[in-house]
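I have a structure I would like to understand better, so I am pasting it below and will then ask my questions one at a time.
Every protein chain except one is present and positioned as in the full complex.
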Amino acid sequence: MDFKETEQKVLDFRDERNWKQFHEIKDLLLGLNIEVAELQELFLWKTNEQQTEIDHEKIKDELADIAIFIIYISRHYNIDLLKAISEKLDKNRLKYPVEKSINSNKKYTEL
Amino acid sequence: MDFKETEQKVLDFRDERNWKQFHEIKDLLLGLNIEVAELQELFLWKTNEQQTEIDHEKIKDELADIAIFIIYISRHYNIDLLKAISEKLDKNRLKYPVEKSINSNKKYTEL
Amino acid sequence: MDFKETEQKVLDFRDERNWKQFHEIKDLLLGLNIEVAELQELFLWKTNEQQTEIDHEKIKDELADIAIFIIYISRHYNIDLLKAISEKLDKNRLKYPVEKSINSNKKYTEL
Partner (left out) sequence: MDFKETEQKVLDFRDERNWKQFHEIKDLLLGLNIEVAELQELFLWKTNEQQTEIDHEKIKDELADIAIFIIYISRHYNIDLLKAISEKLDKNRLKYPVEKSINSNKKYTEL
């Protein structure tokens, strides 16, 4: 399965329900945040040891929900997500040159 | 370009800087949220008309930053993201049958 | 009832359960976000008209949950929240002088 195919499945799911009418950008942005919070909630208060007991299936489902919103938003703006990632990495390479950022957890503005 | 290739680029970027040592899950979850907020900030207070003036390149970059964190987290848990999306859509089809959810913005618990 | 009294009730609730041991800052920050998302979820996809049907009690409860986390975090850093607000408004007055910012939804960096 490739990305285009997955993306199309997501859009088909939306369009079969005629949901595009509700997809105002500010709602998509709220929805994205809500899904992120659902992923976060799986880990809240958990120690490193307790984290090993988290249901792997739930992590998978919450990550998928976030990704679905990312696909909705990127298609809303006609953005090729894989190309966007690749081009952002190019920019990040300039902000975080290996020799300066290796083994460092500093922001590029502090390097 | 396919997804596996993009994913590998993201991981290579991380590993060239030896950053995995900093990728505790709670930091990845905070980072994900911070990137979502940066995307949201582009739209804050903007009317529909003003939204058309938002720099498309910035939307693209922020979406990419979010996607990079999703890839970090999914690889952290050895999750195949495309498969996860596809399987989550299967679950969503049961929660949101077309006949009940078409043209509805209700949550499945209220359908 | 005044703020100090409310704040103390929040801390007493925590201390009666001996929960300070779990209150690592990154968990408090995740918890804060999760509560914000629960408030957001009440409004997700809702039109202006549908928003009038949202249970007022739920809005109240979610706002309280967020405020409780704010109190936890501010006490964690020994910050006087009311003083902090007042001093931040002083800074904002300089960033957003009335004559420049009146009737404007622009960020101070764009004024």
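As written, the chain order gives the labels A, B and C, with residue 1 at the start of each chain.
The rule is short, and it goes like this: contacts are C-beta pairs under 8 Å (C-beta built on N, C-alpha and C of every residue); 3 or more make two chains touch, one makes a residue touch a chain.
These figures come from a predicted structure and were not determined experimentally.
Student: For chain C, which residues lie in contact with the unshown chain of the complex?
Tutor: Spelled out for chain C, the touching residues are 1-3, 6, 9-10, 13, 16-19, 21-22, 25-26, 29, 32-33, 36, 39-40, 43, 51, 56, 59-61, 63-68, 70-71, 73-74, 77, 79, 81-89, 91-93, 96, 98, 101-105.
Student: In the complete complex, the non-displayed chain touches which residues of chain A?
Tutor: Listed in rising order, the touching residues are 26-27, 29-30, 33, 45-47, 50, 105.
Student: Need a quick check: the contact residues on chain B for the chain that isn't drawn.
Tutor: Considering the whole complex, chain B reaches the absent chain at 22, 27, 30-31, 33-34, 36-38, 40-41, 43-45.
Here, only the chains that are shown with their structure count from here on.
Student: Mind checking the centre-to-centre distance between chain A and chain B? Centres are C-alpha means, answer in whole Å.
Tutor: 1
Student: At least two other chains touched by the same residue of chain B: list those residues.
Tutor: Correct list: 26, 29, 33, 105.
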